[in-house]
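A single protein chain has been removed from this complex, and every other one stays in its place.
On to chain A.
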């Protein structure tokens, strides 16, 4: 069947655009590390291992081509983070952008938070399309006029100029994390945000950089007793007192900041019971949650572990309400995936605008979509081969054994270096951004 997609089983995904270099020789700095649409979907930001942020803006729909949604073109690009060296601890601090989160728009400018392992920065992106001209005391080039030549009063007037998009760092939130920051999340109150590292979660006020409150601390007194770390954290989309954090042991804790200042005691603990007879050396590793995302409605949350995506009802802690297998065929490859470290890959996941479909990445540049209502799933591929404008993506299928049908690919032929870890879904429309190692693909549904 053609494809699972938002709102029906008749959605067909088409190639729209691809950004990035074609050559196979990928520089480490070009590895994409995060992708995020802003709240309106007009802007799409990417961060990379080289500490750079690129923001794309959707063009207004052209009246000539009503069948096409606007294309995304470069709007702004800047160096967000630079490599640093902590001399005290002999610790190299990577400039890789771990996460970007947009603030809801309040005025003409756009704001986003970007973070590396140690420092979060608030960036302001603003447009300038006019400049004052005709100063009384200055020439056009800025030199001051000879005062004796000034005989009349001239008031400067704003004249239009070519659009200039400027990015400036407005706040730097530093020195609050001993361990590596894995998540940032803006609160629905638009005043605060949280940042989470392996063992602690801090609460910040967007205006205040010299102070943050520690709200979760799971560091054991004796580090030898360390059994789990925090892997992701997110604020509830409309309850400003509620946030969740996931762990390397496959649990999710929901915390209420009204209960106490330090939220070490969870309000809810979400954990799926495990059959002890099925336990293996790999059980805990593959149960580690790599991403947690609330639904837009705030009723559900989705978690991604190595092999599956789970949907949880916030009212039920005992088990997920839905479980989707992303690439179950990898269960019999865990030994090699452990040896090549792929078992530690951190895949993200995302919801579509109306929470009816979820998406996540896999290997071989495959990505998967699960339609919750129609109970359908589809595997698609981000590749240059299927990148003719508006060409419909053909569903892909992995053959798990026995006879391989034509067009199927066998598990052993999968390229484990081609991983799709980061995907994003437009907040309203069926437009998705899928990041391969160093390319950004944009797909749209066929209108």
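By our rule, a residue touches a chain if its C-beta (ideal position, glycine included) is under 8 Å from a C-beta of that chain, and two chains touch if they have at least 3 such contacts; residues count from 1.
The criterion applied here is as follows: contacts and distances are computed from a predicted model.
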| item | value |
| --- | --- |
| Missing subunit (named according to UniProt) among the choices "Auxin-responsive protein", "cAMP-regulated phosphoprotein 19-A-like", "Presenilin" or "Histidine-containing phosphotransfer protein" | "cAMP-regulated phosphoprotein 19-A-like" |
| Residue among A:107, A:151 or A:278 touching the omitted chain | A:278 |
| Among A:90, A:107, A:152 or A:315, the residue in touch with the chain that has been omitted | A:90 |
| Absent-chain interface as seen on chain A, which is shown | 19-21, 29-30, 32, 46, 48, 50-52, 54, 74, 77, 79, 82-83, 85, 89-95, 117, 179-180, 198-199, 223-229, 248, 278-285, 288, 331-335, 338-339, 438, 440 |
